[in-house]
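What follows is a single structure, and I will ask about it in a moment.
Apart from one protein chain that is not included, each protein chain of the complex appears where it belongs.
And then subunit A:
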Amino acid sequence: MNSLTLIVCSLLYLSLLFLIAYWAEHRTHTRQSLVNNPYVYSLSLAVYCTAWTFYGSVGRAVSHGMQFLTVYIGPTLAAPLWWLILRKIIRICKVQRITSIADFISARYGKNRGLGVFVTGLCVAGIIPYISIQIKAIATSFSVLSGQADNASEGLFLGDQAFYITLVLIVFTILFGARTLEATERHEGLVTAVAFESLVKLVAFVAVGLFVTFGLFNGPTDIFQQARAIPALRQQFTFGPGHTSGDWFWNIILSMLAVLFLPRQFQVAVVENTSEKHLNKAIWLFPLYLFVINIFVLPLAFGGHILLGNLPIDADNYVLALPVQYGREGLALLAYIGGFSAATSMIIVETIALSVMVSNNVVMPFLVSRSNWQNRFGSVSSTFVINIRRLTIVLFLILAYIYYRTVSQQFSLVSVGLISFAAVAQFTPAMIGGIFWKEGNRAGARLGLYAGTAMWFYTLILPTLVPGLLPPTLLTEGPWGIGFLRPQNLFGQTDLEPLAQGIFWSLLVNSLGYLWGSINRPQSALEHNQAVLFVDIFRLSRSDESSVIWKGQVVVSELQRLLTTFFGADWARRVIERYTSRHAPATPTIYADARLVTYCEKLLAGAIGTASARTLVASIAKEETISVDEVIRILKTSQELISVNRELKRKSTELEQMAQQLSEANERLQAADLNKAEFLSTITHEVRTPITSVRALAEILYDTPDMNDHSRQQFLGTIIRESERLTRLINQVLDLERFESGRLQLQLEPVLLRDIVRQAIDTIQQLIREKNISITVQHDIPPTTVRADHDRLMQVFINLLSNAIKFCEPNQGRIAVLTSADGTNLIVSITDNGVGIDPAYHELIFDKFYQLHHKTRDKPTGSGLGLAISRKIAELHGGSIRVESQLGQGATFTVRIPID
């Protein structure tokens, strides 16, 4: 195939991806997020399957038999554990606004800069080779398909396709991941594109598999029978010398860990996660994906070996070479695009994840710790952060390219990949210990990581430098001739493959180091705070603003200035305003309360990493030392009552305002010399009842942090309902006062009464359904317009209808609404078949708070003001309300509104 066609196809494909990403981001802005669903989430996890899967599995199957499967068995076996581990990591990251695995470890162990830098370094060292083999895969597939020799090893890089591929990847990676700075560090466009790529590579691989299995052979049986005849293949698929269960075991363990801790997996599974619930589906969908993409590996490996075994073709290329050899250009192109998507998705996500790590955990902490940083970079910080990311993306991809040109030629796809896996597996003790063991501390994490990394380097990296940089005797006789230090046979063990033994030793010393350090070294207060926040995250957090750790005094304006530098003035002002309006402080002060400081710290952490954010906030805070007990106490109170239930918070602010209005109204009422003592004392009593419930329940919640969820919900629910009742009551008192004092003017306009009736019925549909009441509406007159206040009349009808519903028996209630006219008035009558009203009370029920003196049923739930207000409204319109009823025979309320 002509290379121009290939280049055009590759570029078109990347542009298509970009369009998808762009479209997805657009949808996000219009609140129709595509990413917020478990299928896209599961597909994005399949970024796990790189070119290594796409091309390398087949190669690995030819050279190592079934062992290629360990890389997929591991994640499949581990997936059910995600509910325990991944969900917790996701929650912690959401609460603490953690954006990478380096950030996670740094935050867990006391927001420590050194650890963040080390983890970033290890990721970079471990992952660059892995990226470079993706570039290699693209370059190789390009040359296989175009028929041009893979010319990487000779000549200038200017003549090398891989160099141009790298440049294109740099451009697209920046477009996808480093265009703007987001406080949450989420990239919905990218995730959608990655999910799409996962589909493409799956379809392409399965298509080639089907072609080979059924097009070139007569189905799987045929292939397997022919393969049996080839001794080299038979040996790979027979257990015997050279295959130990130990190797399998360690490879499976390794991939279990890699699927959690590889930077790109952490990015898609944790940082880009939009809802913990998506895990439920991903737990089975992701293994299913792995299963499907592996079905045709063996047929392809065998088929390739049988048909192409005699040709000088690397088994890693069978997926592409088979369609090419048999003249299926279209299929070959599809396979190429499949491999291309496997490689590009890995490269793009991995590089973005690394660039975030570098900017948030290496560069920013370093810069912000310098006292004059703000003077120098103050106004351009967000562009500055973005530029650092772009720079690191360029740097890493160029590094990967150089590695590809110089080193990677000698290795297969899979071996380099596995060494990268082993690097990220070093995070295991610090991560798992970090979320399940409060005593795990910084000293332990450091010791474990250093020891594990050293062992990783010694057993897995040193041997790759033989025979280039180091003498072969290192492997055969050991350093300085000391046999039990041979890197691939450490301490004389010979049972395991080099890779498995490297994993074994590095994880062993890593875990022991972690345990030893944690047990023997002390933990600082901040570390312990973080440990508690991480380990007890599900107990302590039900929302994302419930961790409180600042006690120092921070001036609000300083905080705002800090946010402005990173997010712009408008945004910073809005954040602060929104916060203060929601959590209105009892007394205004220039100092920010601890929750606001923490909230801002987290916003900053999203953009520049936890360690940097901490340093920045510390620079403007006069922090007092804070004890763990205090942290827990603040946490509990803030979260139990205040943050957990925003609804509640909103209500209490509302109530405060209303109480204020009420007391003003109160004064006016007294001045107006209405009758008043009694009215007021009744109001006071009516208001006190819900306040008593709210206060008592809230205090109990406050004092009972370990209350079970059911009671908590019941209490919070009651508080909300009682607050609503209070709100209604106060509103009605205020209405009444406004009417009586003449301060409220009707807004007269031409209205259709029947429309208002219909709207009133719509409003209370819920009540009607709950009690299963049948309601009929009948109009005896054609639509007639009157001048009236639409909203107030609606209030009257809603009130009368609610009363009718209230006094009907459930399931037997019937309500009839009739509109008619009598020459001068339009008439709306509402008839129910409820308990009815003794004629002796027909006038009294229109009195304020009348229900208080008339308790025949359960305590009424209304305010006792509804009818008084309704009558007042009708009278203000020049109309009236009357009732006709007998006890036990239902009631009819008739509203008359004059036709001008």
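Simple rule for what comes next: a residue touches a chain if its C-beta (ideal position, glycine included) is under 8 Å from a C-beta of that chain, and two chains touch if they have at least 3 such contacts; residues count from 1.
Definition applied: contacts and distances are computed from a predicted model.
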Inset, instruction - Using the UniProt record as the reference, specify the protein name of the hidden chain from among "Penicillin acylase family protein", "Response regulator", "M67 family metallopeptidase" or "FecCD family ABC transporter permease". - result: "Response regulator"
Legend entry - Touching the absent chain when the full complex is considered, from A:S3, A:N37, A:S146 or A:T718: A:T718
Inset, instruction - May I ask which residue of A:T120, A:S143, A:S693 or A:Q732 touches the chain that does not appear here? - result: A:S693
Legend entry - Footprint left on subunit A by the chain that the document does not show: 681, 684-685, 688-697, 699-700, 703-704, 711, 714-715, 718, 722, 855, 859
